[in-house]
Every structure is written in structure tokens, then in C-alpha cells.
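Missing here: one protein chain of the complex. Every other protein chain is in place.
Lettered A, B, C, D and E in written order, each chain numbered from 1.
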Amino acid sequence: MKVSVTRLEHFNAAHRLYRPEWSDEKNTLVFGKCSNPNFHGHNYNLEVKLTGVPDPETGYVFDLKLLSELIDKHVLEVLDHKNLNLDVSHFQSLIPTAEHIAIVIWKMLRPHIDDQLELKIKLYETERNCVEYPAD
Amino acid sequence: MKVSVTRLEHFNAAHRLYRPEWSDEKNTLVFGKCSNPNFHGHNYNLEVKLTGVPDPETGYVFDLKLLSELIDKHVLEVLDHKNLNLDVSHFQSLIPTAEHIAIVIWKMLRPHIDDQLELKIKLYETERNCVEYPAD
Amino acid sequence: MKVSVTRLEHFNAAHRLYRPEWSDEKNTLVFGKCSNPNFHGHNYNLEVKLTGVPDPETGYVFDLKLLSELIDKHVLEVLDHKNLNLDVSHFQSLIPTAEHIAIVIWKMLRPHIDDQLELKIKLYETERNCVEYPAD
Amino acid sequence: MKVSVTRLEHFNAAHRLYRPEWSDEKNTLVFGKCSNPNFHGHNYNLEVKLTGVPDPETGYVFDLKLLSELIDKHVLEVLDHKNLNLDVSHFQSLIPTAEHIAIVIWKMLRPHIDDQLELKIKLYETERNCVEYPAD
Amino acid sequence: MKVSVTRLEHFNAAHRLYRPEWSDEKNTLVFGKCSNPNFHGHNYNLEVKLTGVPDPETGYVFDLKLLSELIDKHVLEVLDHKNLNLDVSHFQSLIPTAEHIAIVIWKMLRPHIDDQLELKIKLYETERNCVEYPAD
Partner (left out) sequence: MKVSVTRLEHFNAAHRLYRPEWSDEKNTLVFGKCSNPNFHGHNYNLEVKLTGVPDPETGYVFDLKLLSELIDKHVLEVLDHKNLNLDVSHFQSLIPTAEHIAIVIWKMLRPHIDDQLELKIKLYETERNCVEYPAD
């Protein structure tokens, strides 16, 4: 039967929520303080979950040390200590809400994980706000 | 594809577990120290999860600031700093176990959330005990 | 040189903050929702810290399993799953603020701890509010 | 509708990951520092989740105090403060990865829980690594 | 005898560590990824501790609800969802390291707290990095 394994990682980033085609008033109305033109930031807590059958030889669904290295190379190198709006190409035409960041991280990791393993992302933007993709 | 978003809130309350038609002995046998006639209490941690498709304009499944305000108005105003048995009408004929509190909170919020969004409640009564409704 | 050792324990209780000689209006003005006549409650997290020189034979300042048993016998038996105002004699003429609860716990434990060890209490009433006695 | 209830418990244990039929080199290549012949150890956080319909009389899916006692008797008595490789019969021919420990705990508890209740295990080996069995 | 009371609050902000009179190379050498010209950000956890004698009438050293309001008005209004370098006057000629942010917060609150109470600030920049001012 299937087992899930999860690795927790962290990154820090600045961002701003706004749509360039909207007025400043509408951006403030919709996004509130999150649309501050000079950016604000977060410590993001990232949980990456893989689901599959444990390897009969190693007892691992996936080596979590290797998963940590894949997250570091394909996600943290791109997002950590960055301005999501200015430094990260994925968000040049996509608002960096937590929902969108989780989808982008899923797309960054999917090509590097065996197709037989299901991949899920859980992202905490603060201790009180989090998102999951894909939803259960 | 669908994304889940979750908001964490807190409330404090007193409660007592007992059935009035049972003897004190049977209440103590079934509910132990939780049936103390003078009540005891908890800090409840409440997670409210909504699942749906992100809005293509805002990138939000649901504005978590708005969700926080809905929880404050429809749940915390009724339960926070209250005696669940004496002050809250929902528990006049319903034992305020964590299971029942989670179901009551779900019913308090469901009318105020768009039907296209799935709603789930997770409630921590202590750091070591929690319930989820509806179950996955 | 001296080492401190700390044990964390939990208890749940109901309480109410009010002075009987004050009017309801004044109690509400001073204590707000905490003066609800029907009580509210908390999960209290209790940290008990002892400071002294490690025993040269055992390497222990104090056996934390024994400290846990002392806390259980002298503190949790009295406070856990209780109404502090109605069930606990120490608060019959003392308002059960977190400050006073910490001082009461210190007095409960002090006679059972060797005089050569310093004793400090840290009490979390919620995840966001805590008190320490005696202060550093 | 169904509700899930979860109880969190802890245990501490030593273990080592290795296959006796492999060379030391291959064990180090696959399991890294986790194959240290003299063992290392962890504080394991264990979440046991039961899903079912609340009892109409008690409002409980399952009494979490009773669940805590079942976990203590059937799991913690066997695993706590033990060397998983040397002291626990289940791991005499099974590598004690977190995946395998979660499956073993599920098998320890399943006979003692009513068949109408679904049972799930979540096990944190560290704050950053966890496994779930069976997967959602 | 004296008691300490502590209130925990949160804020989110963007910042950058650099000295304008240094070259980009020297800023990168000293501050690493924290000198990214486009900023990065954090969720800051702020603990404000006051030490004094409990009021004999209320049992409070200081009303923590009032302390929360003072922090909101004098600290969070200025720092939350802001770019510390660009939006906050205190950091126009002061590098916004965690050390300096803690000192600035202490100066923001000190005039609003009774002189007989000692004031201490603890600031978590991440879950793994924190500062305290003044030091014990």
C-alpha cells in the first residue's frame, strides 16, 4: 500500500500583489497592504510531499536527503532571498499570491520526480495562512 | 486545477462534557475530569480550509483577510471567551465535544462561503488532540 | 558553574477575572471579555526551571522525571481540569490572573525543591501571552 | 457525516539504516550518516487518526484518552527508549526507515480499533521529515 | 517580588542589508544574499516583555490587551507590510539588521510605558535567528 513522505524547507522573499492594468486605488481595494509599491516580505515554509510504494530494498519511498537537494537546486536557488516580482521570471506576468507560488513550485519540481510518485505542495506564507496544490 | 487555502484563528472557552439524563457516576465514568460540574477550559486553534479554483484576475481562491473577518463575525463573536454550555445556544442540547464544536463551526460558516468552494474545519482542543470535519 | 534545567507541563482550566467589590460595569471596563460571569478557559503551558550545580555522580541538576512527578502531584492535581475561581482555594480571595497563577505555582513547588536550587516559573496563558516569576 | 479525531504522542529511540547483505561501502552510499554502525536516534512525534461517525450519546468518534492508553500499551511500551534494530522484533528483518516504522505502528494498533473506524498514522522522524500511512 | 509579562505580535516586511559607501562587491562579501538590491523579506515575530510589581487591585503587571494596542499603534503601523529601507524613516541611515530593528522598536515603545516597568524586546527574523535588546 502507498506511503507519503514529506520534506520541510524554508525560503525568504519580498513580493507585492498588484495588477499593472488596474489603478492604484483598485489594487489597494483588492490587495490592501499587500500592494505596497515598495514590497513587503515573508519567511515561507515549504512542505513537499511524495506518495508511492516504498522500495523493497531501501524501505524508502524517496530518499528525503535527495529530495532536500532537489528542492534546493530547483526551487530555493530561484526563490530564496529574492524579490519574486523583479527577480523571478515565472512572476513577470503572474501575481505572486501564495496560490500561484505553490503552483510554480509544483511545476519546478515535477520534471525531476519519477512519474509514479504523486507530488503535492503545501506553502505557509505566514503561521496563519497556507495553501496546498493540488488540493486533496 | 484546484488549490486549498487555510486560515488559522484562535478562541478561548470554558466547557463541560456531561449528559443531564445520566447520573453523576456515569458522567464521570464516561467523561472523566471533563465532566467537572464547575467547568474547565481550552485555547482552541481553528483551521478553516477552502478549496476551489484561483480567480484568474486576483490569483486568490479566497481572500484570506476576508475569510478571517467572516470567521471573526460568525464564529469568534459567538464562541470566544464564552462558556460553551451556558452561553452558546447551539450546545443547549448538544454535548460540546471537539467533534460537535467542529460541526457547529462548519454550519456557522457554510452559508457565508460560495457554494463552489469546499469547506473543511480542523479544530485543536489541545496541542495533542484535534478533530476534522468533514473527514477526507 | 551553574546549569538550569526546565520541564514543560500542561493543564487546562476555566477562570474569570473580576473583583466582587466592583460593579459589573467596572469589572467589564477593566477585564473586558475576561470577566464573563460564566467563565472562559485556557490550555496553560507551564515551564518549571531549576538552577544549580550538576551532581558529580549522576550529571543531573535535578532528575526531570522526578520534577515531572512533583509538578503532577503538587500543581496539576490541584489545577488541571478545574475552575480556578470555584475549585481552587488559593484563588478564593485572589484574582486568577496569569501573574497570580504563576506566583501560586511557585509557592506550591518551593517546599518540595532543595533550597540550594533556584526555582522559576514561566506560564503561557495563550500562545501570545506569558508571565515569568520571579522575573530575571 | 464522518469526523476524524487525532491523538499526538511521542517516543524516543535509537536506530540504524543498513542492509546486512550489502557491503559497508554500499550502505554508506545509500544511507549516508544514517548507517553509522553505533546507531543514532530521534524524538519521534506520532499522530494517530481515526475516522468515523460520532457516537450519538457521547459525541465522541473515539475517546482520545482511551486512544492514548491504547497507543501507550501497544506502541510506546514496545518502541519508547529502545534500539529499534536490537530491541524490537518487528525490525529484525525490516529496515527501520520512517516508512516501515509507520506501517509497523499501524499493524500494532489495527487489531485494537473497531473495524468501522479508518486508521491512519503520521510519523515525524524530525521536525523536517515525516511520513503518512496509508497515504490519502 | 517582580513578575515579567510578555506579549507576542507579528509583522511582515521587506529589507536589504548594505552600506551605500561600500562597493557592491564588499556589500556582497559582508552581507551575502541579504544585500540583494531588489530586497527580500521576513515574517518577524516580536516579543515585548515588561517587568514590574503586579497591581494589587487588578493582579496585572500591565494589561496585555493594552500592550497589544500600544504595539499595534507605535510599532506595527510603522513596520508591517513595509519596506524597511524605503518606507521607514528610522532606517534611512541605519542598516535594518535584526539588532537595529530591535533597538528601534525599544525606542518606539519606551515613551509609552511607565518608567517603573523594565522593557525588553525579543525579535525573531526567522525560526532559527533571533535577537534580544537589552541583553540580560
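Here is the rule we go by: a residue touches a chain if its C-beta (ideal position, glycine included) is under 8 Å from a C-beta of that chain, and two chains touch if they have at least 3 such contacts.
Source: prediction; values computed, not measured.
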item: Visible contact partners (per top-of-document touch definition) of the missing chain; value: C, D, E
item: Those residues of chain E which, in the complete complex, touch the missing chain; value: 17, 19, 30-32, 94-100, 102-103, 127-136
item: Residue numbers in chain D that touch the chain omitted from display; value: 10, 12-15, 33-34, 36, 38-43, 80-83, 86-87, 126-127
item: Chain not shown, touching residues in chain C; value: 1-9, 51, 54, 57-61, 63-65, 118, 136
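Assume only the chains that are shown with their structure count from here on.
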item: Target chain E, source chain C, minimum contact steps; value: 1
item: Chain pair among A-E, A-D or C-E whose interface repeats that of B-C, sharing over half of the contact pairs by residue number; value: A-E
item: Label of the chain whose CA centroid is most distant from the centroid of chain D; value: E
item: Remotest chain, chain A as reference, centres from CA atoms; value: C
item: Euclidean distance of C-alpha centroids - chain D vs chain E, Å; value: 41
item: Separation of chain A from chain B, taking each centre as the mean of its C-alpha atoms, in whole Å; value: 28
item: Set of chain A residues in contact with two or more other chains; value: 127, 136
item: Category of the chain touch graph - line, ring, star, complete, other; value: other
